[in-house]
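Below you'll find the structure, written out as structure tokens, and then a few comments.
The complex appears here minus one protein chain, its other protein chains still in place.
When the chains are written out, they are named A, B, C, D and E in that same order, and each has its own residue count from 1.
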């Protein structure tokens, strides 16, 4: 069965339907894939493909319908981010 | 003012004109001939209004249609649509509770 | 296999193994051989050609021009909620 | 005769020329072969009209119900078929 | 059930998924559920130059309804079996709906 159980209390990255990329600790989830993230930081990807890290000082609650994917974040990927890696901006999802 | 059920109102509107506000800036006016639990509706003597970005309105006349209930946003029973309602310019600065909202009531002969 | 079209979806069933045309949201059109479908219209096609039509504004003339891009896939699963219409073979 | 419920309306127009208007404003004009509870529709000898321009012709076509805005009988058979 | 079974038969295979936001992801399929949510391991952007950010994911869970296409390994697909199962399932669904109608 596909479950998020093995992601709980782990650092995850979430892509939302409006194209946001948020990294945080998965605090909880339910069957509708509504999720709660704490210690979140958002990776803002701008037109010039550069990535900026922004600390969020709140707990992020995301509705399942607004989620594209949830991934287990590879923490030793951090230095790649520091090195000014470039990536395409994430487009909003069109149903 | 007693409690009314939404579908009871729609049922009472059978045979009368109904103004339907639909998704994607569309409106439909027609005589309600029938409907089902999903609010799919059969309408006759229909006018379809399509509001455009440039402010123009495209009107289409149709004899009878089966309208997909999934496209309905809300319904205005017993009303004959945008052409009948005089656009009231109701000035109202903001919704804050201390400003008492002056809505000029126009008792249309709705029944 | 009963060959009668009693429900719209029968039209899809009768096209199994045949080349079909699919119109999808986002101005996409697919042509390929139909191998599987379900009541949600999830589909598997093989030897697929996808045509994507994009409207671009030409900077100088500010006119709208239609540009099409094509992609091919050997074997493709398509999620049904993006499908608008399906036309069976020998008919397009 | 104005038909009553949606299913009555459908019984009356099966086999008749109809116009199916989609939420994207594309129109399909053809003979209504059958229709189901999800408003999935299959048409025969269907013409596809986009922004008032004839685009394609299909001997048979299946239209997925969630894209349908309305179905209406065609007032008169269009000349192309005669 | 047909496509749930199809994806279950592809567990362990490498597939590419195109999402409705145009992102393309490649990875090894590790699980699927009845909503056709998919879980991949060894994840990367299909074109790593375009979205290297995806390589920051060890594994990832993708919601079924955001998927546009899944590119399937042709040699792993038995089209004859697929066709027969599609016909069987269509008949079963029709049967169930007919029973529902009679009961109304």
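Points to keep in mind about this one:
Going forward, contacts are C-beta pairs under 8 Å (C-beta built on N, C-alpha and C of every residue); 3 or more make two chains touch, one makes a residue touch a chain.
Basically, contacts and distances are computed from a predicted model.
Between the listed names "DNA replication complex GINS protein PSF2", "Exosome complex component RRP40", "Ribosomal RNA-processing protein 42" or "U6 snRNA-associated sm-like protein lsm7", the UniProt record for the complex's undisplayed chain reads "U6 snRNA-associated sm-like protein lsm7". The omitted chain makes contact with chain B at the following residues, 1-7, 9-10, 21, 23-25, 39, 51-55, 69-70, 72-79, 85, 87-97, 101, 103-106, 108, 110.
Rule of thumb we're sticking to: only the chains that are shown with their structure count from here on.
If chain C is left out, touch-linked groups of the remaining chains read A, E | B, D. Most remote chain with respect to chain C, judged by CA-atom centres, is B. If you average the Cα atoms of chain C and of chain E, the two centres end up 18 Å apart. Centroids built from CA atoms put chain C at 33 Å from chain A.
Averaged C-alpha coordinates give centres for chain A and chain D that are 44 Å from one another.
Contact with two or more other chains is made by residues 20, 65 of chain E.
Residue positions 66 of chain D each touch two or more of the other chains.
Interface residues of chain E, counted against chain C in their complex, comprise 2-3, 6, 20, 36, 64-65, 67-74, 77, 79, 82-83, 85-87, 89-90, 93-94. Interface residues of chain E, counted against chain A in their complex, comprise 19-23, 25, 31-33, 37-39, 43, 50-63, 65-66.
By the touch rule above, chain A contacts chain E in their complex via residues 1-4, 7, 13, 15, 17, 19, 21, 33, 43, 45, 51, 64, 67-74, 77, 80-81, 85-88, 90-95.
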